[in-house]
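As you look at this complex, bear in mind that one protein chain is not there, while each of the others sits in place.
Coming up: subunit A.
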Amino acid sequence: MTGCRSALVLCYTSGYHFWPISEPQTNTGTPLVLYVSLLQCKSSTVVVFFSDCSLLFSLFSEDDAKLGARRLARVLQKLGFKVRFSAFKVVNVLAVCSMPFGIQLVDFTIKNRPIASYEPELHPAATYRIKHIKATVQVFSTGSITVTGPNVQNVATAVEQIYPLLFECRKPKALCK
């Protein structure tokens, strides 16, 4: 989609639910955020940039992402811009998973020394980066983990890989109150 400043201002003043990310300043370019409704229960937040690309967040599957992008293109078409839907790519997948046991982070870090890093002052989770599948796992002491990766397959592989490591360092039930 062709981007120029006046185009975004037009979007902003159209009836759709657009709003700017920060204070709208006509001189500098600020991307706009759109709240796109996909289907009845699902919706996505979209950030539209001045350049040709826009980002979609908070969707639940890869198909939904494509659908949301198409919806955005349709919205912009209705506003009168010449829109072409191209170069769709899933960039990041975030998954949350909860283990039935607590995890002792200190043991976990010591056992997986160079790959895992834990800085309690900076962040309460231990970070475990799996290089060859490019996934990052954040392990919390309550047992919930967050996995981020480039696609859903990588994330699933990461969870499978990390489970045995977590199982070794679990907290025995007796210690939990």
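Methods note: a contact is a pair of C-beta atoms (placed from the backbone, for glycine too) under 8 Å apart; a residue touches a chain by one contact, two chains touch by 3 or more; residues count from 1.
Keep in mind that, in the parts below, contacts and distances are computed from a predicted model.
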Have a look at "60S ribosomal protein L4", "Sorting nexin-1", "E3 ubiquitin ligase complex SCF subunit" or "Transcription initiation factor IIB" and point out the UniProt protein name belonging to the hidden chain.
"Transcription initiation factor IIB"
From the listed residues A:Ser43, A:Gln77, A:Ser141 or A:Gln161, report the one that touches the chain absent from this view.
A:Ser141
Could I get the residues of subunit A that touch the absent chain, sorted low to high?
102, 104-106, 109-110, 113-114, 117-122, 124, 140-142, 171, 175-176
